[in-house]
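A protein chain is absent from this complex, but the other protein chains hold their places.
And then chain A:
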């Protein structure tokens, strides 16, 4: 679509894991939820820790975002990206609460 095509480096490119945080989930989650979930409080099933999603550890690569509890390092949930779409795996999520003003 661009007059300067984005080169597909493919073959040589290996997918690296990027360590970011829950802020980076705002885009992907907007495909599933209308409200911004990065300010929502998430509760970890393993340690009970409750924190805004924006503060969670996110391990990102081309195919998934693994969302990890900062309290205990267990996985809260995983977002899988594929040509078939997005899939949310709610492994270790006990609760998700939206703040009153959202």
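Keep in mind that, in the parts below, a contact is a pair of C-beta atoms (placed from the backbone, for glycine too) under 8 Å apart; a residue touches a chain by one contact, two chains touch by 3 or more; residues count from 1.
In this section, contacts and distances are computed from a predicted model.
Per the UniProt record, the absent chain's protein name among "Sarcosine oxidase subunit beta", "Secreted protein", "SPW repeat-containing protein" or "Ferredoxin-NADP reductase" is "Ferredoxin-NADP reductase". Of the listed positions A:24, A:47, A:72 or A:88, the one in contact with the omitted chain in the full complex is A:24.
One chain is missing from the display, and on chain A it is touched by residues 1-10, 13, 18-24, 26-27, 30, 34-36, 38-39, 52-55, 60, 102.
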